[in-house]
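Here the structure comes first, spelled out in structure tokens, and everything after it is commentary.
The complex is shown incomplete by one protein chain, all other protein chains being positioned as in the whole.
What follows is subunit A.
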Amino acid sequence: MPADITLERGRALTEAELLRRADWVRLQTIDLIAQAGLGHYSSTFSCAELVATLYYHALRLRPAEPNWPDRDRFLLGKGHVATGLWPVLADLGYYPHDWLKQFGKVGSPLNDHPNMKLAHGIDFSSGSLGHNLSVGAGMALAARLTGRDYRTFVLTGDGELQEGQVWEAAMAASHYKLGNLVAIIDANGFSGAGPTSQAMNIEPLAKRFEAFGWTVREIDGHHAPVLLRTFDELPDPASEEPVAIIARTRKGHGVEFMEKQPQAWHLGLLNAEQYADVVAEISARMELANG
């Protein structure tokens, strides 16, 4: 792909394609985890539609020029779901598909959490929860200081919002009027050890972000038309209120037995029988969508 080819914001993506893309992310994730021997299934599945919407519709990108200064930034605050991002970045041409075969191996640029120094297309490293909204605010502020109109998106989990630093960042983002910053909360209701509400309640999320001076959109994070519309209708990057998209999602979405036991599949490894069942379940849905 020539360096100056820009994937523009709002490029065509039908609702069916979006959902099929999300399922493709799930299938790829299952294979990558099988190869590595352990991985984060259910929290990757909760944000598969969000990732598909961002990379195939909403973000302005130049895959052949990963450091293009005017690209939209995407930060994976919940870094443990990078498994779902690697096939997408390979698909867009950031690096060869072959790299996926090295996933999880010593010396591979692709790890369970993303490292910006190793893989093209990663705008910032993550893995330590609570950092990336601050980093994203820094990028958004840099856009203001350098007169650029890129947007910065930060995908966080809902458990991640228990980290105090998130609220320091939320405060700074509204103080500096960063309408070019979009936080996407994958509100799947669970952290690693159990329901977020039992560990440390973070609700009411919309009111909390509003109280910090953010524009809030609360949506169904799996519903294609709503996802497309929400990202199409984002306020102009020059506007003055940062935007929080609270995406209500299901942890393990798209695989029935994981939806029923989302916590058990936060970190795990499918056995051969389960693997076959999951692949069959997702593939059948994709074929159905293909008509």
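Basically, a residue touches a chain if its C-beta (ideal position, glycine included) is under 8 Å from a C-beta of that chain, and two chains touch if they have at least 3 such contacts; residues count from 1.
The definition used in the following text is that contacts and distances are computed from a predicted model.
The chain that is not shown carries the UniProt protein name "Transketolase-like pyrimidine-binding domain-containing protein", picked from "Transketolase-like pyrimidine-binding domain-containing protein", "ABC transporter permease subunit", "Urease accessory protein UreF" or "AAA family ATPase". Here one chain is not drawn; of A:Ser134, A:Ser239 or A:Gln274, the residue touching it is A:Ser134. In the complete complex, the hidden chain is touched by one of A:Ala12, A:Val106 or A:Leu145, namely A:Leu145. Across the interface with the omitted chain, subunit A contributes residues 69, 115-117, 123-125, 127-128, 131-132, 134-143, 145-146, 164-165, 168-169, 171-172, 175-176.
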